[in-house]
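This report refers to the structure that appears directly beneath it.
Note that one protein chain of the assembly has been removed; the remaining protein chains are unaltered in position.
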């Protein structure tokens, strides 16, 4: 069975979401596919869409766990899972993943990062992508709190870290 | 996006599960793949394993939504989703499917059939496969109760019915 | 901690739902309260409302696990839990209960009965209340299928059975 790697991050309507973060998401998606893993994500726009686009460029498979309907899926999703669970679907994405990579993001992404940490998944924050991810890294908050995350500077390092910790 | 078709039915420890039901499950899996759909199921043994085996023979993709761990997956599952939800994962399987096909089965399969009907999914029972499916068909119970199921006599008819109702 | 007893059954729009079933639901609600247990249910109309009404007459506490909004609760619900999970909330009702009593009902009630049986909860069907419950009892279907239910003829017997099996 191929490993599942989750990519979490801003939807397209996030004002903090910039081209750099989208480009990294696409590189990470491509790298996931090239290394033989399957991309799992929330299936919508922004970071999720760029990651799916990259995974398809790399010849991979993309799974989107949607809040309610397939109509919400971006055009690069191969398998659209209609969870019927709304925001609660975040849990299924993280629970299914062998490793979780977070890029930029808002409170929804923080919800996925915190779920990942409490479920004990390898959790990788990509530095320099803005949003909640850089807020956590730059303020060094939460570093005295039990449960740990890893910091990557680019797509290659994110995948190296993910594969180092995949069981 | 390819349609998702769920196959539900007995795990391998069901005493009522016979070779005929397993053979039909395999044929249905193969037919799902040949018609360009993706198989989604509970990912374990018995009917689920035969359906996955068939789908792989047909060149398709198989998704297994597992109660807890990937270790529970049969060898024909391509994408193993660790839901962390136990029996509650039945809901995710049905919620994600464009059509649901049930073969033999016990109370767990009845749980999936009833979920499928209350969610308004096309729900196909395969006649002659034993278990809960034939109990429902033969006793004509529940036919005066709102919410309907369809009856198929073989793999081909099951898929014909599924595709007739896929949006 | 007081035991939790779930009452499941038809919503008010079920054509098969008659006065007898509603009266038994009310008696069962009252009996739950009198014996010191807490009523848990789906919080809506029909059987659920009659059971809640009875529990309040008996001086008890009523919990309603609602699909989405408090606005769906009947006037006898003390604690309205907005699950945000739609039909999926059935699982939470059953998972929480120490025993489950089913009255009349359609596919949604069958979903709760089957969940109760696969979770290994004491599951009591009240004979003579119509709907799915009597279909199961009268046709003696599913009796060769692993997993068992108990049959009660009135409110008193339903509660006697529930308390016999509460851990």
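Labels A, B and C are assigned to the chains in the order they are written; within every chain, residues are numbered from 1.
Criterion: contacts are C-beta pairs under 8 Å (C-beta built on N, C-alpha and C of every residue); 3 or more make two chains touch, one makes a residue touch a chain.
It should be emphasised that the depicted structure is a prediction, and the values quoted were computed from it without experimental measurement.
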item: Chains still shown that are in contact with the chain withheld from the display; value: A, B, C
item: Candidates C:61, C:137 or C:151 - the one touching the absent chain; value: C:61
item: Touching residues on subunit B - with respect to the absent chain; value: 84-86, 88
item: Those residues of subunit A which, in the complete complex, touch the missing chain; value: 14-16, 87-88, 91, 95, 106-108, 110-111, 114-115, 117-119, 131-132, 135-136, 139, 141-142, 144-147
item: Missing-chain contacts mapped onto subunit C; value: 1-2, 4, 38, 40, 61, 63, 70, 73, 77-85, 91-92, 95-96, 119
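Here is the rule we go by: only the chains that are shown with their structure count from here on.
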item: Between subunit C and subunit B, distance of the C-alpha-averaged centres to the nearest whole Å; value: 28
item: For subunit A paired with subunit B, centre-to-centre distance based on mean C-alpha positions, whole Å; value: 30
item: For subunit B, residues contacting two or more additional chains; value: 91, 95, 119
